[in-house]
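One protein chain omitted, others in place.
Chain IDs A, B and C follow the sequence of writing; residue 1 opens each chain.
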Amino acid sequence: MSNLWGRNLRLSIFGESHGEGIGIVIDGLPAGYPLDLDKISFHMARRAPGQSELTTPRKEADQVEILSGVFNGITTGAPLCGMIRNRDTRSKDYMKELPRPGTADLTAHIKYKGYNDYRGAGHFSGRLTAPLTFAGSIARQILASKGIHIGAHILQIGPHLDEAFSDINAELLNGLTGLDFPVLNEAKAGAMKKEILQVAEEKDSVGGIIECAAIGQPAGLGSPFFGSMESSLASMLFSVPGMKGIAFGDGFDMANMRGSEVNDAFYYENDHIKMRTNHSGGINGGITNGMPIVFRTVFRPTASIGKPQNTVDLTTGENKTVAFEGRHDPCIIPRAVVVVESALALCLMDSLMEAGCEI
Amino acid sequence: MSNLWGRNLRLSIFGESHGEGIGIVIDGLPAGYPLDLDKISFHMARRAPGQSELTTPRKEADQVEILSGVFNGITTGAPLCGMIRNRDTRSKDYMKELPRPGTADLTAHIKYKGYNDYRGAGHFSGRLTAPLTFAGSIARQILASKGIHIGAHILQIGPHLDEAFSDINAELLNGLTGLDFPVLNEAKAGAMKKEILQVAEEKDSVGGIIECAAIGQPAGLGSPFFGSMESSLASMLFSVPGMKGIAFGDGFDMANMRGSEVNDAFYYENDHIKMRTNHSGGINGGITNGMPIVFRTVFRPTASIGKPQNTVDLTTGENKTVAFEGRHDPCIIPRAVVVVESALALCLMDSLMEAGCEI
Amino acid sequence: MSNLWGRNLRLSIFGESHGEGIGIVIDGLPAGYPLDLDKISFHMARRAPGQSELTTPRKEADQVEILSGVFNGITTGAPLCGMIRNRDTRSKDYMKELPRPGTADLTAHIKYKGYNDYRGAGHFSGRLTAPLTFAGSIARQILASKGIHIGAHILQIGPHLDEAFSDINAELLNGLTGLDFPVLNEAKAGAMKKEILQVAEEKDSVGGIIECAAIGQPAGLGSPFFGSMESSLASMLFSVPGMKGIAFGDGFDMANMRGSEVNDAFYYENDHIKMRTNHSGGINGGITNGMPIVFRTVFRPTASIGKPQNTVDLTTGENKTVAFEGRHDPCIIPRAVVVVESALALCLMDSLMEAGCEI
Partner (left out) sequence: MSNLWGRNLRLSIFGESHGEGIGIVIDGLPAGYPLDLDKISFHMARRAPGQSELTTPRKEADQVEILSGVFNGITTGAPLCGMIRNRDTRSKDYMKELPRPGTADLTAHIKYKGYNDYRGAGHFSGRLTAPLTFAGSIARQILASKGIHIGAHILQIGPHLDEAFSDINAELLNGLTGLDFPVLNEAKAGAMKKEILQVAEEKDSVGGIIECAAIGQPAGLGSPFFGSMESSLASMLFSVPGMKGIAFGDGFDMANMRGSEVNDAFYYENDHIKMRTNHSGGINGGITNGMPIVFRTVFRPTASIGKPQNTVDLTTGENKTVAFEGRHDPCIIPRAVVVVESALALCLMDSLMEAGCEI
């Protein structure tokens, strides 16, 4: 599906970076949930541009107008449409004829035969993650009321690594969401930020890795085969511009591990089946096992950079150079944290509904 | 969706490891394609168990009976159902009450309230990849007639690494599919095989990484956002038991790279837009750019092992030990290669149809 | 979707009339339901051909082999595939080059460029309703355990009308399912049967109307807009070959009625909201209101008839005459009753699951 996602919680996303607006229709939300608009604004602000010197100077309040699905502040069960007007657009920075390497400029041009809205990457802009964050901010409110909490931290930017998740609890996760620059080991933040400022100065960009977790979800969520929790989450996360990889639990390290190492052994304690380790990242056979869900996603360096790069002129067929003068993020990671969390929240909502859980 | 995948090419999969049979319904296949049954058998044999000392000794011919959708050897356009009878089942090796760590035994038990067919992991068995391989073997016949070729190699098993793809061409990819143990650098195969035999002797298992590629697909395939090529492919591949991570192009290495390094610059040559590098793995903004699609998937060590592991008795609530006496693969990688290729073939078929390509 | 239906209960149907077999994959069935195979056989026999002089002499036991999804006689929650082998095929009666007027012979030929399996209408055969009846026979077992009952009667064949439903109760509906030729007023059956024998003798066919009802379903099932109960049911029923119209409650008579006549007024009795009339057929705004669901479907006269009809020769481009020598039903109504019931059962299952009802 192109702009559609989900079976029980169904998302339909729309908009372009420099058009009238962007938004999302969320269908399947349970009726009767009061929305905490401050919490929505809080998460929207975490993603919004122009918040610090680490991000693009484009200023967008990203105020969401709720057009439907809420009555007297409470969800009605009907489709909820959230719409955000675009404000601070500077379309002159974008040149239709010179596709920027690494972006969707060329592929969108080909797919849509030149009719795509190329300004600010149009429908392919990272700006489309704002509606996803909005939807996620609603989902996490409902999840929190069920004792399910979500959080993420910056695991790597350039050569600088944070510590990985070890003991995960709700306090830790909620604490992370309150941080401007969420890392587990605060001492690591400085070098990361410095790296971002450095690449910004070089008119370049840098990639990074986000590690995300959820706690409190029951065992038994997800479906076999195509409906696995991993399939569901990956299908959403790979829609986020710049995301190039995802791995659950021990992920790519498992290539050099033994079954006896990575199998999370069971034991009984207080009438519950427990595990002492979580190499599987909380999922076995595509179904949650009750342990925290843990996964990592890698984001490429922002494709739009100020450095001159070789490109072609689509109108004349000449080899040219392009140096993007527009505003951009030198590193998308700080703003992507809440987007990754949102995707996890939405997947868990969908899975809870599929499992017939009382929501 | 649970057992369903796809929008234009639609798959519906069914079966359990030790039940009557397994199979798949493929809807949306174009009418008029003659099926080369030998090629289907060839790919089925690549996945089938019992082929060498590196794999499980379970013997299954995996002969597919085509129940519908083919008339006089040619696709009719109606749903094609392929069905495989289970033959060499040894269900006594499986104990309902002792879930094997790392498998879906416990999560399936919870999700289905104890009613799941637990024998040989039931519907969660890697055996369900046989129907996927069957469907893929049809898709790749059609793709090959369009000049699209798919191949994969074993990049890593345990500590042993093959070389990564560099120059990719049809001959290379088709050559790989003819190999029993596909690696780019033959000198690496020995150590990998030895590793597998070693862990088998230890009644243990080991993981690995497969690198897969496609060449010849046009630019412009895939859809923005939830319909990205990466989303589509990941949603299918994460249904394959044991798959725990996927990354496109330079993947996780991008965390420590600069935009100026990973952006694949454009140039004109002979009226075509080309790129000299392929850091993006052939996909920008979720849409193919005409370069080879390249990605890596990691598989966990097989969860079923002969070594004793701690578990619990679901009927008595006691802590127990389980040592799996049944047949299993010490490393799933050699048999998974064709499965990963099949997933890519099916995604490309679906995307070609979505793009309205003449098929 | 072509061969797919449903969101929570998902059906995937396959097969051709004269191919290896026909079948259905049912995904989303709840785990833990023991299947009463006798009840399945009972409903299959109601639809099976060759049961009386009123139907086609083709003999098919329509024995369903369950390939997956059932373990020890109980549903596992995994996809359930039921497969039926074709036995008594007489393909020589079918001529590829002479499309029979009123059938799908020509449209299938055009859509599939001549590659369709034309024998016995292939995938377009009414025989494909056998898998639907199988799936429905499972759904109605589960529904009955919740106090939901389904039944139907023959309302019209040719000029002969049965009485319409008035008081509907479980006993009445279950009684109807036990009848070979279900009518409310037994005195009407004779003329209807005579009409069928008469058209059979004339090598012609006749149409009819089935009236179907469900009782016991809770209020609140269905969804607004595209998910209305009427949308859901119509989308399935219009897949049944020969079905050309459907109307709920007072249906087409409403064109000449007043709002004050057809609005079903509410009253309180014993703490329940009730209605004395049921002009809406149990559905308001696409959602069940707790009253019986009642609707009518019209079936065209069987298109395959023995009388000579004008047609064209697809290979030579000549005007020709075709007189179908094969076996066919002079009236599809008697065998279609259980198919219509099955569609209602499957829709109700899907809606119950969507509503998160404990199943």
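FYI, a residue touches a chain if its C-beta (ideal position, glycine included) is under 8 Å from a C-beta of that chain, and two chains touch if they have at least 3 such contacts.
Worth saying up front: this structure is predicted, and the values here are computed from it rather than measured.
Novice: Out of C:56, C:76, C:137 or C:280, point to the residue that touches the absent chain in the complete complex.
Specialist: Residue touching the absent chain, from the options given: C:280.
Novice: Please output the residues of chain C touching the missing chain, sorted low to high.
Specialist: On the chain C side, contact with the omitted chain comes from 1-5, 7, 11, 13, 99-104, 106-108, 110-111, 121, 123-124, 128, 156-159, 199, 202, 204-209, 219-228, 230-232, 234-236, 238-239, 241, 243-252, 254-268, 271, 273, 275, 279-281, 283-289, 296, 298-305, 307, 309-312, 317-319, 355.
Novice: Which residue numbers on chain A touch the omitted chain?
Specialist: The list for chain A reads 1-4, 10, 12-16, 19-23, 25, 27-28, 31-32, 65-69, 71, 74-81, 83, 111-113, 115-117, 122-123.
Novice: For chain B, which residues touch the unseen chain?
Specialist: 7, 78, 224, 353, 356, 358
To be clear about the criterion, only the chains that are shown with their structure count from here on.
Novice: Please decide if copies chain B and chain C contact each other with the same set of residue positions, more than half shared, or with different positions, and reply same or different.
Specialist: Both copies touch with mostly the same residues.
Novice: Quick one: most central chain, C-alpha centroids?
Specialist: The chain sitting closest to the overall C-alpha centre is B.
Novice: Distance from the CA centroid of chain A to that of chain B, rounded to the nearest Å?
Specialist: Each chain's C-alpha centroid was found; their separation is 26 Å.
Novice: Could you put a whole-Å number on the gap between the CA centroids of chain A and chain C?
Specialist: The computed centroid separation for chain A versus chain C comes out at 45 Å.
Novice: Centroid from C-alpha atoms only, then distance chain B to chain C, rounded to Å. What do you get?
Specialist: Roughly 39 Å, centre to centre.
Novice: Find every residue in chain A that makes contact with two or more other chains and list them.
Specialist: Those would be 7, 224.
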